[in-house]
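Attaching a single structure in C-alpha cells format; questions to follow.
Here the complex is missing one protein chain, while the rest keep their positions.
Naming follows writing order (A and B), and every chain is counted from residue 1.
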Amino acid sequence: MAGTIDQRLAELAIVLPKAAAPAANYLPFVVTGNLVFVAGQLPTWNGEIKYLGKLGENLSLDEGYQAARLCALNLIAQVREAAAGDLDRVRRVVKLTGYVNTTADFSDQPKVINGASELMAEIFGENGHHARVAVGCSSLPLGVAVEVDGIFEVA
Amino acid sequence: MAGTIDQRLAELAIVLPKAAAPAANYLPFVVTGNLVFVAGQLPTWNGEIKYLGKLGENLSLDEGYQAARLCALNLIAQVREAAAGDLDRVRRVVKLTGYVNTTADFSDQPKVINGASELMAEIFGENGHHARVAVGCSSLPLGVAVEVDGIFEVA
Partner (left out) sequence: MAGTIDQRLAELAIVLPKAAAPAANYLPFVVTGNLVFVAGQLPTWNGEIKYLGKLGENLSLDEGYQAARLCALNLIAQVREAAAGDLDRVRRVVKLTGYVNTTADFSDQPKVINGASELMAEIFGENGHHARVAVGCSSLPLGVAVEVDGIFEVA
C-alpha cells in the first residue's frame, strides 16, 4: 500500500533518482535524534551529471532552477533511504542551503534555489516549507551549477 | 512588563526591524525541538536593502561590519517571532554562518562578521556567544554585501 507522499509523487508524475551510494569516507546522510543531515547533493540523475556551468556566464536562470530541482530530488531520494523507504515519516523539511556556481555579479540566487524550495512544497505541502540560505560560490564540485544540502525532521 | 532582553534593547537604544514576512515557498525560520533555524538574513531595514556591493572592491570594512550587524538585527527579529515575542526565551545563540560578498583576494571576513557577533554579545551577554563560520562568496542575493544565517536554542 503506497504512503501519502508516495501517492503525491505518483499524482505529480515525479520519479525520484536512485539514492547515490555512500562514498568511501563519508555518507549521503547521518541521522542524529530526529534530525537527518543530508550531504550536499549535485544535479545528477542516477549518477550522471546534468547541469554543468556557471550562472551569469553560460547557463540560463531556468537551467539553474532545473538544476536546483534535480538536487532536491536527490535530497528526497536520500531522505527516503534515511526513513527506511517511508517518506510519510518526514515531519518537516527544516533547512536547505543552496550553493550556486556564479560569476562575480550574479544576484538571482533566490530564483535558482526556488527550484529546490518549490519541489519541497509540491511534495510535502506545509511540511515542505523550510528555512533556507542561497549563496554564490566561486566554483563547485565537478563544475556543477548548483549544490544543495538539507536538514530534515523525521518521525 | 518588558522582559530582560527587551530592557537591554531599550538601554542600548537598539530598535529591531520588522521580521520579514514568509516568502512563498520557504520560511524565515523553522523550529525543531529546542532549536530555531533562521533563514539567511540580508542587510535590510524593514525590507529595504541597505548595503549593496563587494568587500575588497567598493565597500569599506566598516560598511561590511555594519551590514553584518544589520543582518544580525534581522536574525533577532525572526527569533523574536519564533519565540512568540519573548526574547527572554532565547537560551543560546548556537551558531552563525556569515557569507561575505568578496573579491578573490579579500581576507578580512572575520572582521566583517564581527558586526553580527558583537551585536549578539551586546544583547544576549554570555548566552550570545556562539560558534561561527565566516567565508567569502563570489556573489550574494540581490548583490548584498553580507548574508548571515543562525541557529538558536530557545526554551
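Throughout what follows, a contact is a pair of C-beta atoms (placed from the backbone, for glycine too) under 8 Å apart; a residue touches a chain by one contact, two chains touch by 3 or more.
This one's a predicted model, so the numbers in the text were calculated from it and none came from an experiment.
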{"item": "Contact residue for the chain not shown (choose from A:44, A:66 or A:97)", "value": "A:97"}
{"item": "Identified contact with the non-displayed chain, of A:39, A:134 or A:154", "value": "A:39"}
{"item": "Residue ranges of subunit A at the interface with the undisplayed chain", "value": "22, 25-30, 32-33, 37-40, 54, 97, 99, 101, 103-104, 137-143, 147, 149"}
{"item": "Positions on subunit B contacted by the hidden chain, ascending", "value": "33-35, 56, 92, 94-96, 102-110, 114, 117-118, 120-121, 128-138, 151, 153"}
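One rule holds for everything that comes next: only the chains that are shown with their structure count from here on.
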{"item": "Angle of the C-alpha superposing rotation, subunit A to subunit B, to the nearest 5 degrees", "value": "120"}
